[in-house]
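Of the protein chains in this complex, all but one are displayed in their positions.
The block that comes next holds subunit A.
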Amino acid sequence: MADFTIRVDQNKYLPAGSQEVHGIVTAEASGPVGAAPAADAAEVIIVDTSGSMSYGKINDARKAAQAAIDTLRDGVFFAVIAGNHQAEVIYPGHGGLAPATPQTRYESKQAVAQLRADGGTAMGRWLRRAADLFSAHQMAHPDAIKHAILLTDGKNEHESAPEFDANLAYSAGKFVCDCRGVGTDWVVAEVRRIGSTLLGSVMDVRRPEELADDFRAMTEAAMGKTVADVALRIWTPRSATLNFVKQVSPALEDLTGRRTDVDALTGDYPTGAWGGETREYHISVRVPPGQVGQEMRAGLVKLVVPQTGQVLASGNILALWSDDPALSTRLNPRVAHYTGQQELASLIQEGLQARNDGDIETATARLGKARGIAERAGNDETARLLDKVVDIDPATGTARLKRVVDKADEIALDTRSVRTVRMRKDPES
């Protein structure tokens, strides 16, 4: 198993009477990567085969699914689902998962080659089907790392909102799902909800021919996971309130509502499977006001395996009340950085929403401000995408919306708004 470490960046000094404590928790897993036994990995590939996938896209989707199959290590259990308004397991046929061998790879790629684009879109049903496959597999392989890839090109039109909600809730916690939207007809908010709930990434794929490389990379990343299920376990003092728990790197994800109570003072927040990687979390706690000179532990943060209770790493979020303003007014650079990254994402999402609602004034203000933050914080890709939506007068700094915006650029900007950059200049290194 990988070695986990936790580091907390914060300014623990608070002015007398102050109650808000912020910390950035950096969780890092290192050590043996790719060391999980192949039999403990399970992969389900979900390909959108709705009617809109015709005109060539289906061909690239087939190639992508086949690339993913070729990337599976020998012995990894897998299945392929074709999704339209229904969900069909096109391989293997027996209701379970098949171990990857030269033979099963060949058979499954043959099945994928037969995929036809036809019918509607009901992503909740695809996910439920995958969840059932994983649940059955779990019986014999309790430690399996369960991962799915979902590809879609359209709107979720052929199941009701309540049914979609129920299917998504049914799937939560059963597997991690990375989602990809291809083309310009899918709805970022819809797919983002799937990625958030199932702890996976969401990315736009501009051209169908890029899918194969992307599927290969996602499968490789999934093969690199070594620990199936890790939770962030947070203790806070009695009479304190946990304001929020957010993943802030590599992408923004609000985990606050995902709490499972462990006891009256402790809750678990799911983080999914881990390989060799670093993730960062912003945690905010409201504590009772303290007296100068008092020190309090405002939070005890652990990475745990929830099934066994095994503690992988831990760190303290502290509060120390001081009457020295030189100490208590200092901003921790990492807290400031990620506060800025969250503001940037909100500005982009609100700006795009306002633009779609025809509120040009709000859209211009939000997106113009976002452009400035992106440049200062080193979000180079975001700045580049913002340039396709908004013009900034280099002399006055005044923002103006572009008249014509490529839909693909708008989708890319929206999708990638939650992806953060790490601090440009790391004072610790």
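Going forward, a contact is a pair of C-beta atoms (placed from the backbone, for glycine too) under 8 Å apart; a residue touches a chain by one contact, two chains touch by 3 or more; residues count from 1.
What we mean here is this: contacts and distances are computed from a predicted model.
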Consult the UniProt record of the chain that does not appear here and report its protein name from "2-oxoglutarate oxidoreductase", "TolB-like translocation protein", "Zinc-finger protein" or "Serine/threonine protein phosphatase PrpC". "Serine/threonine protein phosphatase PrpC"
Residue of A:Leu150, A:Ile283, A:Ala298 or A:Ala345 touching the missing chain in the full complex: A:Ala298
Quick one: say which of A:Ile6, A:Ala273 or A:Val287 touches the chain that got left out. A:Val287
Contact partner of the left-out chain, one of A:Ala100, A:Ala148 or A:Ala240: A:Ala240
Given that one chain is not shown, which residue among A:Asp3, A:Glu20, A:Asp323 or A:Glu381 touches it? A:Asp323
Just the residue numbers, please: which parts of subunit A touch the chain that's not shown? 235-240, 265, 287, 292-298, 300, 316, 320, 322-323, 428
